[in-house]
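There's a structure below that I have some questions on.
Complex shown without one protein chain; remaining protein chains in place.
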Amino acid sequence: MNIVVCIKQVPDAKDVRLDPETNTLSREGVKSVINPYDRHALEEGVRLKEEYGGSLTVLSMGPPQAAAILSEAISCGADEAYLVSDRAFAGADTLATTYTLAQAVAKVANPDLVLCGKQATDGDTAQVGPGLAVRLDMPFVTCVKKVHTVSDGVLTLERMMDDGYDVLEVDLPALLTVVKEINTPRFPSLRGLKRAKDYQVASLTAADIEADESQLGLGGSPTQVVKVFPPEKKGERTMIEGSVTEQVDKLAEIIFEAALGS
Amino acid sequence: MLQIDKDACIGCGLCEENCPFDAISVEDGKAQVNDNCTLCGTCVDVCEVEALSIPREEGAGIDLSQWAGIWVYAEYRQGKLAQVSQELLGIGRDLADKRGVPLSAVLLCADSGDVPQELIAAGADQVYVVEDDALSHFNDESYGAALEDLARKHRPEVILAGATAIGRSFIPRVATSLNTGLTADCTQLAMGDDGHLHQTRPAFGGNIMATIMCPNHRPQMATVRPMVFPASAPDQSRSGEVITESVSAKRLKSRTRVVETVISAGEEVNLAEAEVVVAGGRGLETDQGFDLIKELADTMGAAVGASRAAVDSGWVGYPHQVGQTGKTVASKLYVACGISGAIQHVIGMKSSETIVAINRDKNAPIFDVADYGVVGDVFDLLPPLLEKLKERSGK
Partner (left out) sequence: MIVDLAKQITDEMIIPNRARYDETEDYPLEIVETLAKSDFFALFVPEEYGGLGGGCLETALALEQFGRGCVGIATAYAASALGAYPIIVGGSKELKEHYLPLIATGEKRAAFALTEANAGSDASGIQTTAVEDGDHWVLNGTKQWITNGGQAHIYTVIAMTDPHKGPRGATMFVVESDDPGFSAGPKEKKLGIRTSATTELIFKDCRIPKSRMIGRRGAGFITVMKTLDKSRPGIASLGVGLSQGALDEATVYAKQRVQFGKPIISFQAVQHMLADMAIQTEASRALVYVAAKHIDAHPKDMSKASAMCKVMATDTAMKVATDAVQVMGGYGYMREYPVEKMMRDAKILQIYEGTNQIQRNVIGQELNKEYN
């Protein structure tokens, strides 16, 4: 089974702090990491490759420094890694991103299975997976929490829903987006780290993926960000002082009013 | 590509300081951009001398006048209309009235029953119904193809759907197929005088709000967070038109098949739609400690939420996790007990209407987002509070 995993570099949520003065993000000293959901996609790819054989290719679209996460993917068991990077891709919304990724996937692999994280923690749109599937003309399942089996070109899996889960069958080739319940990502291995050290991540430009320039980057993006502003600040908070009994009385009142009383 | 007006640039370095991607630096007194640039526009906004710009080609675009009407995808699963659909019809009504166009609901199912009437009562002028056995269970391909075909045929200017598991799954498919833009998880929607839908969503984990438009493509598509807009009060006297549509069997064919639908009761509560959430964190110390939260929630008829620390400690299951890697809630009341308020948690609950925080550390960041704060030990406060609430609610 040939597997492609798409990963994205995002700022590490652990480091993101809110500047209380300006109510904006302070990115100082923020590390860049593999999008947490993509880690689970990568792990599922490695796991399925171990179980069913085949190859595992990892792709990331991003600036040159995103090569770091591809290297990490190699150390965790990916066979090949490609960085899809070009100034022409800058400013891409999800539609332009899915176009770019689809061109790249078609260029480097003929996958039976494409895996993505459910969403990226910086944008949180959850649109790239489904969009990419449409571009690749593949069926897709989002929020997969368990892959049961792969046999005769049919994958059996569980998809998380708001009120429970569905058990589905999907014909390969297919695309899945995964949630974190699906597995526990492994650590890199010493051999993997050694391989990653020597491995040259190949770069793919707009020309390499034979892209139609009008569909790339800002120009290929139907959506435009017209305004960015800090969210409304909370009103002043009230601290409840006094003895424990007084505090409890006041708390009960607030809770009753806000919830039970209405 | 980012344009730098070298004559205007004064080399002040504001752009360099503010660039989130280390893509811009000042060399020889002038700003220089490198390959890391993602055209996010931060530098353009901060530049005080307007030396930076991102030129945009005006899209070849389509004839926008061909597209009219506001559509709401009515989410119907297991014989139930999702509450978010009623909320969408409420805001959809406002948008349609502002534009002077009809508001339509789209219902995809095997058997519509009296749902179309329900949708009309909630504000729809028209209901497009596709009834087909292939639509008895949600699946992305059939639902996507059906909505796509209807949209191509009737050309609405706006399609709204709930940002639910279903909406977030198949709506991106429809948008890509229609080659148009989609804004996920909107929390504000407004119809501009320019006729474009102004879609506002939280970005970067809710720390920044971004208003997004789709000026040259139609339909303008958005998924909208549940519990953000008020549901319209049903008006049974409203009348509307039910339009039955059919979609070819070939288009409804799906390469995915639902084998089984498992609805989880109890444990996997629908946190995202809960009106009251009682959440616990590390401060509960043990799983017995966390039982206090469960009991409190039970008494109040609330959903149980948890910080990542509590989930990782195994006191409560992952479905209860609130925050960046868990669920986002927008409840009327959120009671945070023994939760320090790490940003990843705050992201998931700060849009709640009233936030009450109990923590023994007076400097805990949770108090920054709280409306009411109590500095104290959860084990001193919660047991008597529980008694008090039981008394008051007459249990």
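When the chains are written out, they are named A and B in that same order, and each has its own residue count from 1.
Here, a residue touches a chain if its C-beta (ideal position, glycine included) is under 8 Å from a C-beta of that chain, and two chains touch if they have at least 3 such contacts.
The structure displayed is predicted, hence computed values, not measured ones.
Taking the full assembly into account, the omitted chain touches A.
Contact with the chain not shown here comes from a single listed residue; of A:Val30, A:Leu193 or A:Val228, that residue is A:Leu193.
By the touch rule set out above, chain A reaches the unshown chain at residues 186-194, 197.
By our rule, only the chains that are shown with their structure count from here on.
Residue ranges on chain A touching chain B, taken from their complex, read 11, 13-14, 16-18, 20, 23-25, 27, 36, 63-65, 85, 87, 90-91, 93-95, 98, 121-131, 133-135, 139-143, 156, 160-171, 174, 180-181, 214, 217-219, 221-231, 234-235, 237-240, 244-245, 247-249, 251-252, 254-256, 258-260, 262. Contact residues on chain B toward chain A in their complex (touch as defined above): 1, 20-23, 35-41, 45, 54, 56-57, 59-60, 77-78, 137-141, 164-166, 168-170, 172-173, 175-177, 179-185, 198, 202-217, 254-264, 268, 270, 272-273, 275-276, 300-302, 318, 324-325, 332-333, 335, 343-344, 350, 353-354, 356, 358, 367-376, 380-381, 384-385, 388-389, 392-393.
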